[in-house]
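Note that this complex is displayed minus one protein chain, with the remaining chains in position.
Chain nomenclature is as follows: A and B, assigned in order of appearance, with residue numbering initiated at 1 for each chain independently.
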Amino acid sequence: MKKFLFILTLTLVLAGLFTATTVFAQGGVTDDEVNAIAKQLYCPVCENTPLDVCPTEACRQWRELIRLQLSEGMTEAQIKQYFVDNYGARVLAEPPRTGLHWLIYILPPIFILGGAFILFNSFRAWTKPQSVEAGTGGESGAASSSPERDEYVARFEEELKKRK
Amino acid sequence: MTETTTPKRGVPLWAQITIWVFLAGLLVLVGVTLGKRQQGTVQPGDAIPDFTLPLFSGYEYEGKSEVKLSDFRGRVVVLNFWASWCKPCEQEAAELEEAWLFYEPSGEVMFLGADYVDTEPEARSYLKKFSITYPNGPDMGTKISQMFRIRGVPETYFIDQNGALYYVKVGPFTSVNEIKTLVEQKLP
Partner (left out) sequence: MIAEFGFGVLVVSFIVTMYSGIAAVYGAMNKSAALVESARRAQLLTFPLLTLSSLVLIYLLVNNRFDVAFAYEVTSRSMPTYLKVTAWWGGQAGSLLFWSWLLAVFTSAVTLRKWDRDIEFLPWVILVSSITLTFFLGMIVFFENPFTRFWLVNGSVAPSMFAPSAAATVFTPADGQGLNPLLRHPGMVIHPPMLYLGFVAYVIPFAFAIAALATGRTDDRWTRITRRWSLWAWLFLSFGLVLGGRWAYDVLGWGGYWGWDPVEIAAFMPWLTGTAFLHSVMIQEKRGMLKQWNMILIILTYALVIFGTFLTRSGVLSSVHAFANSPIGPFFMGFVTLTLVSSVALLIWRWPLLQSETEMKSMLSREALFLLNNLLFMSILVVCFWGVIYPLISELATGQKVTVGPPYYERATGPLFAGLLFLMAVAPLSAWGHSTLQTLGRAIWKSSAAAAVVTVFLTITYTQNIYALVGFFLVALVLFATGHEFWRGATARQKAQGENFFTALANLMGRNRRRYGGYIIHISMALMAIGILGIEIFQKETQGTLAAGEELNIAGYTIQYRELASWNSPGEGVNYTRAVVDVYENGVYLGQLAPRVDYYYDAQQNMTIPGQRSTLRDDLYILLVDWQPVSSISATFKIYVNPLVNWLWIGSILFLFGVIFAAWPDKDPADEPVRHRAVRDNRQASAAD
């Protein structure tokens, strides 16, 4: 069986190299089908470079393995699982959602929500005292009764004078 | 100045503690990682934790489809990391096999091949090409290579009868004698 597999790989590699449009090759798996899966995998030999574009020999072999597995009828999920089992979770583009790895998905939203909460609270703290001293404060508050467009032009002219 | 109207408040204690804990945690994390990177591979003298190497069919050991390092207490273990895509590995493949054949009858030395980031069909043709007979198997999940913190392939680790590392060879061997000399160090 294994020997047969090997011969099959060889045939497929050769087929891949010599047939023009591999779509029509017998039992053919196109480069595009291989790349669609390879794109989502990362080979440890060239770190942080997706498998579909990594030029090393090891990665070329991986792509051929995907081709072989596709021709055997394995699904995308099965192939990915095979690679995880054989080479570890690092082959995936992001950590699997299990155990400790949940941290990477949970922590940023918590921080962002925390930041938003702090900002919102500060807004409220900053706006509240304002209502008390509103009488002393706002020169722009006085202008707000006039129509917006005029206010804009007025503000603008004022600024122009200032800039001269 | 407007600033004087607001009461001067320092950073609350809880915030200070959080900041320092976070900063310390970050520095420790980075420092420990840096330490790990700097120390390189496991060093001679380190006790090697037990690990399990599954074996390729046809390359089993005494009928078992996986072996543990602890199975070989009392023997010198030569653990070789290789890959079929690795050109320098080919330079030493025949030498390793020759050394294995030399020591196999005595039962004092064990050779193991761990296949690093490789595909099975290619690995098989490599083993066949160099007529390798000692137990060989894939480094599943790159767990063993990460444990040894290997820098690349080929790398060979010499482990003594008590499970402690005593020599690391980075790069290919140039002769059978080189391997033999290293093995003999721990043979009576």
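Quick note on the criterion: a residue touches a chain if its C-beta (ideal position, glycine included) is under 8 Å from a C-beta of that chain, and two chains touch if they have at least 3 such contacts.
Predicted, not measured: the structure shown is a model, and the values here were computed from it.
Enquirer: Which of the displayed chains are touched by the chain that has been omitted?
Expert: A, B
Enquirer: List the chain A residues touching the unshown chain?
Expert: Residues in contact with the chain left out: 16-22, 30-32, 35, 42, 44, 46-50, 53, 55, 88-95, 100-101, 103-104, 107-108, 111-112, 115-116, 119, 122-123, 126-127, 129-130, 137-141, 144, 148, 152-153, 155-157, 159-163.
Enquirer: Considering the whole complex rather than only what is displayed, give the residues of chain B touching the chain that is not shown.
Expert: Within chain B, the residues that touch the unshown chain are 2-3, 5-6, 8-11, 16, 19-20, 23, 26-27, 29-34, 36-38, 40, 141-143, 146-147.
Basically, only the chains that are shown with their structure count from here on.
Enquirer: With chain centres defined as C-alpha means, what is the inter-centre distance between chain A and chain B in Å?
Expert: 32
Enquirer: Okay, in this complex, where on chain B does chain A touch?
Expert: For this pair, the touching residues of chain B are 57-58, 83-85, 117-122, 124-125, 138, 140-143, 146.
Enquirer: For a test of understanding, state which residues of chain A touch chain B in their complex under the given definition.
Expert: Against chain B, the touching part of chain A is residues 2, 5-6, 9, 43-45, 56-58, 60-62, 64-65, 68, 84-90.
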